[in-house]
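The complex is shown incomplete by one protein chain, all other protein chains being positioned as in the whole.
Now for subunit A:
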Amino acid sequence: MAGAFDFTAAVPLLPFAAFLIALLVGHFAPRLLPKGGAIPGILATAGSLLLSAWLALTVSQGTYHTETIYTWVVGQNTFDLHFGVLVDPLSAMMLVIVSLVAFLVHVFSLGYMNDEGETGLPRYYAGLGLFTFSMLAFVVADNLLMAFMFFELVGLCSYLLIGFHFREAGPPSAAKKAFLVTRFGDYFFLIGVVGVLATFGTSRFLAVSEGVESFPHLAEQALLAAQGEGATPEHVAGFLDVVGFEPQTWFAILGLLILGGVIGKSAQFPLHTWLPDAMEGPTPVSALIHAATMVAAGVYLVARMYGFYALLPTVLAIIALVGGFTALFAATMGVVKDELKQVLAYSTISQYGYMMLGLGAGGYIAATFHLMTHAFFKALLFLGAGSVIIAMHHNEDMWDMGGLKEKMPVTYYTFLSGSLALAGIVPFAGFWSKDEVLYEALIYGSGESPILLAGYAMGLLAVFFTGFYTFRMVFLTFHGDARTDTAESPHGVGWNVKFPLVVLGVLAATVGLINMTPVAKLTGEHIEFLKDWLAGPQGSAYANIGYEHYHHLLVDFAGYGANESLGVLVPAAVSLGLALAGAGLAWRLYSVPEPVEHTEKLGGIKTVLYNNYYQDEYQVWLAEGVTLPLARAADTFDQGIIDGVVNGVSSVSLFAGGRIKRIQDGIVTHYAALLTLSLVALLVAFGLLGGWF
């Protein structure tokens, strides 16, 4: 009987088919393509969504699946390279999220792109289809190399879609920036992939059958051997001899290299600068790529190979600190932004910082939970912003809005739901997940790993700023009096805008209920469904990618110990209180009929914040002031010294040849004389050496 797993490959391939249709039909027979390619895209993503849901249902019954689809390099006496799928609770959950958001974004695009009379729609829908394909394939990848390939494709699609309006000045430049900055991180990722393949001879995340190994498991064995239990796997031992590092050090280097790609893609400090610029792309693209899915790829990758990271306390601490710092850093920049999408962009960076903090702090469940809730509420907020932008005739400045609450109630209430989730107000989704991230950081930080407390402190402070900028955005956009004529009589939006908003609005309000850890701890009820979902089966090979196993690794290898004496109420109350304080401050300042800017009160900080802490400036300086002269010097060395030697050798031959050719004068007598004389000379030489005389 054909089960859900037989159709695993169809989940990514359906959007790929939509991509091909939009591209080919759009190019050769545009008349045949209804709605500029939206219909095939919607059907394909709906199909993917149904298949993903079926997969998730099958997985929920405890049957997982891994399969090698195609081996594209067969190694002789070494490893193979292959495409394969791995369907486990984590990837099934992510498949549902990605295909759901992609489906809703396709529907929303009908309202945002088609109804607004945009041109070049087949190109747009082809980009969306290719993006959905790459992201879904990345999610089901069963090995690191395949994940890397689709990671890159996702980056390419981001480039194509950000630069969709390529005739304007901003988008192409933003697209290039996004591509280059993420490429910079991916470069380290590539080296990491090669390092993993060289060290372990495999890049699989999970091994289930005999004779197959997975790299997190091999790393675990090697570290156990270093502690004096068992033997280091042969291949790993051989490679460690070559590099001459202790296993712990070398694995940490590999982990950091891969983390480079994660930091680039998930827009963590210092490679976050591309994301705010990426808002030049069409708003549905921002929702799909720069909030809900592509940026999630980085965090998802860490979660996917958590069995490897959980072995490395140093790397975990770095992840936690980078995450905590990014969460705070981006939140402060979001406070002063005037444009709706810019606020959301910085909040995205900040929220991904929370996920990294959660992963680094050993909160695998918490981070995954936040990944899921964030995907819903941030897609919702971006689509809500898109709806506002349609209504405002593509003006994004919040100071030109105001009073939209009565005119577009559906958008307002769904946006409010998303904002409450983002700010972390109980009982909306973001509260449960963000609180859990902070709680994990707190208990492990006050337990055995005090460094996590720094991450916790930054994350906690960011909660206040999050509450503030979120409600500043809500009040400026929807409350008060209309400040311009456009806001007075906004453009209406159709069902295709409202439908995705309502679906996501309901999800943003309710999806947090699947893992109410504080309530579970207080009441003793068994309601942590996500935790059960990700716990992993006991006693099968799939247990190696379950939460239980990761928890053992964290305790045994990373030395994580929880401080169980802390209650759940006080930390939750503190973070909720801070969020409410931020929201309350925003209410005081901006919930008035005629709000004014209060940024002047910040004094000198205002300039720094408006300039995003001069991050772009120093990175441009790094490129122009350091890299460019270095490259020039290298170029001079190459042209002068390396090429000089080669050219010198050839000019010597040329000169010598030019002189020697003159003896070939065309007079046959001279040739004969030369022959004879040479023979005589040769004979004399032989005679002298041979001792004839």
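Keep in mind that, in the parts below, contacts are C-beta pairs under 8 Å (C-beta built on N, C-alpha and C of every residue); 3 or more make two chains touch, one makes a residue touch a chain; residues count from 1.
One rule holds in what follows: contacts and distances are computed from a predicted model.
**Q** From the list "Molybdate/tungstate import ATP-binding protein WtpC", "YeaH/YhbH family protein", "ABC transporter permease" or "NADH-quinone oxidoreductase subunit NuoK", give the UniProt name belonging to the chain omitted from this structure.
**A** Looking only at the record, the undisplayed chain corresponds to "NADH-quinone oxidoreductase subunit NuoK".
**Q** Thinking of the whole complex, not just what is shown, which of A:32, A:654 or A:668 touches the missing chain?
**A** Counting the whole complex, the residue in contact with the absent chain is A:668.
**Q** Can you list where subunit A touches the absent chain?
**A** 661, 664-669, 672-673, 676
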